[in-house]
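Of the protein chains in this complex, all but one are displayed in their positions.
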Amino acid sequence: MDENIIEVRGLKTYYYTATKVIPAADDVTFSMKKGEVLGIVGESGCGKTTVARSLVRLINKNTARIEAGEILFDNMDLSKATPRELSHIRGNRISMIFQDPFVSLSPVYTVGNQIAEVMRAHSKEKIDRHEERRIIIDLMKKVGIPSPEMRIKDYPYQLSGGMQQRIMIAIALACRPDILIADEPTTALDVTVQAQVLELIRDLKDEFQMSVILISHNLGIVANMCDRILVMYGGAVVEEGSCYDIFKNPKHPYTRGLLKAIPSLSEDRDELFSIPGTVPTFTVPVTTCRFADRCPHATEQCRCAEPELRDVGPGHKARCVFADREWD
Amino acid sequence: MDNREVLIEAVNVKKYFPVKRGWFERGERKTVKALDGVSLVLYKGETLGVIGESGCGKSTLARVIMQLVPATAGEVYYKGNKVTPENIMQFRRQVQMVFQDPYSSLDPRMSVGRIIEEPLRVHMKGLTAVQKEEIVRPVVAKVGIEYEALVKYPHEFSGGQRQRIGIARAMVTNPELLICDEPVSALDMSIQAQVLNLFKGLQKELGFSYLFISHDMSVIKHVSDRIAVMYLGKIVELADKKELFDNTLHPYTKALMNAIPVPDPTVESMKADLTGEPPSPINPPKGCSFHERCPYATARCSEETPHLTDMGNGHMVSCHLCHGAEREVENA
Partner (left out) sequence: MLSFIVKRVLKGLLCVWFIWTLIFFLVRLTGDPTGWMLPDGATSAAVKELREAMHLDEPLTKQYVDSLGDLLKGDAGRSYYYKQDVRKLYSERLQNTVRLAIPAFIVAIIIGVSFGIIAALKHNTIFDRVLMMITIIGHTMPSFCFGIILIIIFSVQLGWLPTFGTGRGADAWKHLVMPMLTLAWGPMSSIARLTRGSLLDVMTKEYIDGARMKGLSERTVLIKHALRNSLIPVVTSVGTQIGNIISGAVVVETVFAWPGMGQMLVNSAKQRDFPTVQYGILLVAFSVTFVNILVDVSYGFLNPKIRESFK
């Protein structure tokens, strides 16, 4: 349980537009233990999806590049892996589910066919057709699809959103991966279906003994699902800690502000705390604290150089020069 | 409590959309029952929140009340007068709409100033430029946009600012009611709080009423005085906010509330009480539309359609089980 399953060191993924270079993931370092659920949380454009996709090199070569860093997985550096090595990892050792299941399933193949495809891509010997069908039906049962014997011949558009996401999960788990990356897996779903799908991921994580990287903008989901959390802002990790630390003892002003900005179900506040300004995009090089322009506590010091991500407690890090202060 | 002035009353509003049929298809013409008999009252100065999952008809409700789509049946009254094609212009001046998507609801080829002025050109013809400026200037100040920035075009603004522009456009005719259809769901968390505060601030200052539609229970709870819960084209529960949360009656509302993930690791939340997904509004189930997913459903629920009934204190619910409980109380 103590062994790191994946280690990311100094990952930099930059996007190139006609006029500027955007540090979508800037010096991201983290590691994940076996069986852990790691949350990456932040607003749109904070780089959470870029980090996840960089891990399996699923980034558009024409617009983005991994500039630096190591992604250590199974004695291999994925940032330098060959296409062959990557093919062997993807879908087999590391799987991914996406935000909108309807657009991430191919519209022209049956769902059974799409599950079979990933199994065939990674099995060494040819699987017998009946055996294959039995495994697929088993898998569909496991992800909670009613009457899988009939559904196996369905096309994605014939299924509801929740069922489509279950098929995506079945595809992702078909080869019993070590890591499941779930990129906003329930954002396209209704809240009652969201609860079902997340519960399924939680159950299957235990059954398959996987580690899960859960990317979400929804603090509620992260709080319910994750052991540890990375908070990202403007391409950088601004705070990292256990779920409890992040929600009960947040150190970075951004994390604190975000927690106060979401309307609560348990208490009534007339006015929400609001972080002023807009969500920024940066260009390289970044020479200030990324949050300085919106931070109520920012000083000259914050605008001189970007602060380090430093320890503020056991297993708890924050990228803020004042992280030790008690604010409220 | 009913001496409050009624602003909007919707009576048994229905909206059916015909389902397209191929040339050679035979049989009964199918319809989507987007709204299947919705009645509600909105009082002056209050915020009525409408919550429900996708396909429950909440957006159709906004559009039917706004008369953007004609209702299949039922009437909408504004201050006691039926809204008809003859008085629609007056109605639209008093009731304005704020849309979900701050990107597609603003014409990209118009300057923001023109966008905000547009309702004035429709509803108050013949204003001079100076008069328009006198109206627009305080409105944009209130929503937090600089007057000088109005020469710019929508793409030069961020999502949150565009939503402010959308709100300003809705405000220039000085309406009494704003119908807000998911106005913050396209916004980032930190921006959402800014816009929600703006809505509340404007209400305090100018006495707006809101019909506020959202799929996010915490947003609805934050802004609303009363809340209507919709499921498959019907209101299943409607009550004061406090009453709805303290004394939730309908099993669907309960499940909805339990399913919400609370951002607190020490609180148990996000429970999957319900199985399956809402059935298609093309073929809603017989009886109570929720009975197929309801953990407490009885034989009666699959046969007889329940009606929205006042359980006291204006707490309306449409559920045989809750109605039964009331009857038992009466008998005892």
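Lettered A and B in written order, each chain numbered from 1.
By our rule, a contact is a pair of C-beta atoms (placed from the backbone, for glycine too) under 8 Å apart; a residue touches a chain by one contact, two chains touch by 3 or more.
Worth saying up front: this structure is predicted, and the values here are computed from it rather than measured.
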Among A:Lys33, A:Arg65, A:His88 or A:His217, which residue is in touch with the absent chain?
-> A:His88
Among A:Met96, A:Ile221 or A:Ile246, which residue is in contact with the omitted chain in the full complex?
-> A:Met96
Consider the whole complex, including the chain that is not shown, and state which of A:Thr13, A:Ser79 or A:Ser104 touches that chain.
-> A:Ser104
Absent-chain interface as seen on chain A, which is shown = 56, 58, 62, 83, 86-92, 95-96, 98, 100, 103-108, 110, 117-118, 121-122, 155, 157, 168, 171
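To be clear about the criterion, only the chains that are shown with their structure count from here on.
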Whole-Å separation of chain centres (CA-atom averages), chain A against chain B = 32
The chain B residues in contact with chain A across the complex are 53-54, 158, 160-161, 188-194, 196-197, 200-201, 215, 217-219, 221-222, 245, 255-267, 269-275, 277-278
Touching residues (chain side chain A, partner chain B) in the complex = 43-44, 160-163, 190-196, 198-199, 217-224, 243-244, 247-248, 257-259, 261-266, 268-276, 278-279, 294
